[in-house]
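The complex is shown incomplete by one protein chain, all other protein chains being positioned as in the whole.
Going by the order they are written in, the chains are A and B; count residues from 1 in each one.
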Amino acid sequence: MAVNETYIEVQDELIAPPGWRAVTAALIRRQPLGAVGALMVLIMVAAALFADQIAMYDPEINDFAAMLEGPSTAHLFGTDEFGRDIYSRIVHGARTAMTVGFSAAILGSTIGLFVGVSSAYFGGWVDNIMQRIVDVLMAFPAIILALTVVIILGRGVGPVIIAITIPMIPNCARVVRSSALAIREIPYVDAARAMGFGHLRIILRHISPNIMAPYLIMLTNFLGAAILAEASLSYLGLGVQEPTPAWGLMLKSGAEEYAESAPWAVIFPGLAISVAVFGFNLFGDALRDVLDPKLRSR
Amino acid sequence: MKLKTLKLLAGTAAALFMTANVATAETPKRGGILNFVVGSKIPSMDGHMEGTFGMIHPIRPFYSTLIRVNPQNPSSTTDFVCDVCSTFSSSDDGKTHTFNIRKDIKFHDGTPLTAADVKATYDKLVFPPKGILSLRKKFFSMVDTITTPDSYTLVMKLKYPSPTFIPSVAMPFNFIYSKKDLDTHGYTWHQKNVNGSGAFVFVEHKPGAFVTGKRYDGYHHEGKPYLDGYKAISAPKMAVRLQAIRGDRAGIEFRGFPPKARDDLIKALGDKITVQEGDWNCSLLVTPNHKVKPFDDARVRRALSLAIDRWGGSKALSKIAIVKTVGGVVFPSHPLAATKDELTKIPGFWTDIKKSRAEAKRLLKEAGHSNLTFTLLNRAVDQPYRILGTWLIDQWRQIGLKVKQNAVPTGPWVNSLRKKKDYQVAIDANCQSIVNPIVDVSKYLGSASNNYAQYTDEAMETMHETMSRSGDPAEQRKIMRKFETRLYGEETHIIPTLWWYKINPHRSYVKGWKIAPSHYLNQHLDQVWLDK
Partner (left out) sequence: MYKYTIKRILLMIPTLIGAGVLIFVLMRLIPGDICEIRLGGTGLAVDKDQIEICRENLGLNDSMPKQFFDFAVGVATLNFGDSMWTGRPVTEEIAVRFELTLQIAIMGTLAAVIIALPFGVISAIKQNTWIDYCIRLFSIAGIATPSFWLGIMVILGLLIATQHLFGEPWMMPITFTSIFADPVANLSQTIWPAVTIGYRYAAVVVRMTRSAMLEVLREDYVRTARAKGLFEKVIVNQHALKNALLPVITLIGIEFAFLIGGLVVTEQVFNLNGLGKLFVDAVLQHDFTLTQSMVMMVVAVFVLVNLLVDLLYAWVDPRIHYS
């Protein structure tokens, strides 16, 4: 028994993707663009974590003495129509963006992973039903799905995360399933099954680790997509709520209406979104090239 | 009798009302197409069942009404003149109203307009058959019978005299339909079809995009309209409407822009832009849910009101939102409205905000809710709902309250207010067309179907009843003060914010349009002309 277990673990090692250190080294050496992306991501994450320290003002306090003022030493990026400091709101907005981005991406790709792997592993009618559900969700217009979910669940960060996550699940499930189908045919999974291991154990320990490449690629893709989706929902007035700082929300109403006389109010939040998503995509692209140059994904 | 009172009030109101009036001496020019933007879409084209300006602005010019607000004096709150009638009068007991219908009016399809058409229209409005919607049926609850002694006379008999009757008839939604159309096509035909007797003839409706109309040569007001036609373009986003005026894709917008937008337009275009502005018969309210703790406690409600710096907010907020005037329960500048002296005695309207906030904190402490947190239900409409919500949260923060905003689309907002009643504190609006204070304040009665605060206050019901049936303006005014003090001060059933302020910057070539205290009024466009 013990011998067999070791055998299987050794097999795991052989098939498992390269270690983290190797990936990082390869990334910097072979993917300078990816390294730049990683740096941008790190800056964003740092801004989110230390927002209270980096911000110059409380992002929610109104100051009508300083409405729509241009960039200055007092207000690096100027102020909005409530006299709130735009720089501070962008820094705190990073927290909202990262919370939504990471939660939605991790949830979406992880649930997708389990759905995809179990669908491939069980096959038969389970697979059939799951794939039909995936079909429906993929064909369903994502924005309408997100919109209705947000309206039904009410506002705030939580519902926004759920609304963005749901359309991601089928995308990831589909990609993971096709990779998992190939893994399922590898003899060691048969061996594990023959040894009477539980389904959960086989899925978790033997199949999932081998699909880390597509999983991670989907995850980094989702990060950028989630930030964009959050911004769009906020812009439609259906995302995070005032006075909570959020980038998409900052582009709404006043910023857009007074864009000519106060362009800073519309330029900086837009740049924040672009830079964040840019960083995630740059990093994600590089990661894909390192992990699996053959894998195509959107 | 009644008419005299109305006219008398009219003079006062007009004098008090402030507008940047356009010169009236110019001779109107004929011709041209007016493009204007509308910040909404058309649900149906039937005025009798709709309540939105999204229908009024594009559709109203196709129709006539029995009487209307005086187009030369639309800022008056009491000056009503005939449209399809030649004269109208009331009996001394105020229960019989007689309208003489003009004999020279034809519908756009050529059918002559007679008293029978007016009667058919009002029958539909006042006594709608089963299954037919009449949104403002309630306004006419005093009407007993409608008769036509001859083809050009209409008589409406009331169950009791009511000062609210004539303003209700003047509402711009009461389009006159042809009896022939109602008889042959049924009562829902007007939702999708137009046959009116207004200044313009319907040409095209592109759903979601625009409505076009062309000059009606047989229009019954001499020499009008001046325009060859108009195009009402739907543009739900404020930014687009602004840019449209800036880039001259539209000459005017009839709802209203925030002051900052006005300033930007003037800065960019100088004297190519003319601005008209004035108070607006809409106000935003904070409605605490009396059935939810701790908002059942009058002290907590009053604290919420005392925390709001209305006088200071009026200055700051009026730069970015379509609100401005600090006022009581009655439209500012109406004879029934409180003077500043009367107003500043009511808690929440004190001029010393420090004292006010100290009192608010004391009340909260006394009630045991110093660290109150709650969610403010709001409507996901930027102007002025969301702007005001964000401002209010900052006001309450200053007495130590933590408030979260939940701005939802109109559907869930109305549902939560009307049906679920599950909110803690909500932002609500009281927005009316004709300034008709006694009807307008009926929203503040606990029994009103559009009062969502869930309280019963018999004393207020009695006051309102007495006011509605009193013919004496002085007595009405006295009761109104008591009503106001009880509503905002003693009980703080509802927390007032600011009155809306209507600002219409438009291309200077648009002439003849005069701002009214409501975006529903004076939109028949027969007096508008282009100076190009």
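Here, a residue touches a chain if its C-beta (ideal position, glycine included) is under 8 Å from a C-beta of that chain, and two chains touch if they have at least 3 such contacts.
Just so it is clear, the model here is predicted, and its values are computed rather than measured.
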Requested in this report: List the shown chains that the missing chain touches in the full complex.
Outcome: A, B
Query - Identified contact with the non-displayed chain, of B:132, B:182 or B:266 - result: B:132
Report summary line: By the document's definition of touch, the residue of B:65, B:356 or B:416 touching the omitted chain is B:416
Query raised in the report: Out of B:166, B:244, B:346 or B:403, which touches the unshown chain?
Result: B:244
Query raised in the report: In the full complex, which residues of chain A touch the absent chain?
Result: 33, 132-133, 135-136, 138-145, 147-149, 151-152, 224, 228, 231-232, 235-236, 248, 251, 256, 259-260, 263, 266, 270, 273-278, 281-282, 285, 293-294, 296, 298
Query - For chain B, residues in touch with the removed chain - result: 37, 41-44, 50-52, 130-138, 188, 191-192, 206-210, 231, 233-237, 239-240, 243-244, 246-250, 268-269, 409-420, 428-431, 442-443, 448-450
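Definition applied: only the chains that are shown with their structure count from here on.
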Query raised in the report: Can you give the whole-Å distance between the Cα centres of chain A and chain B?
Result: 46
Query raised in the report: In the complex formed with chain A, which residues of chain B make contact?
Result: 237-239, 242, 258, 260-261, 263-264, 267-268, 315-317, 319-320, 380, 382-383, 386-387, 389-391, 393-394, 397, 404-409, 411-412
Query - Footprint of chain B on chain A - complex, ascending - result: 60-62, 64, 67-68, 81-82, 151, 154-156, 237-238, 241-243, 252-254, 256-261
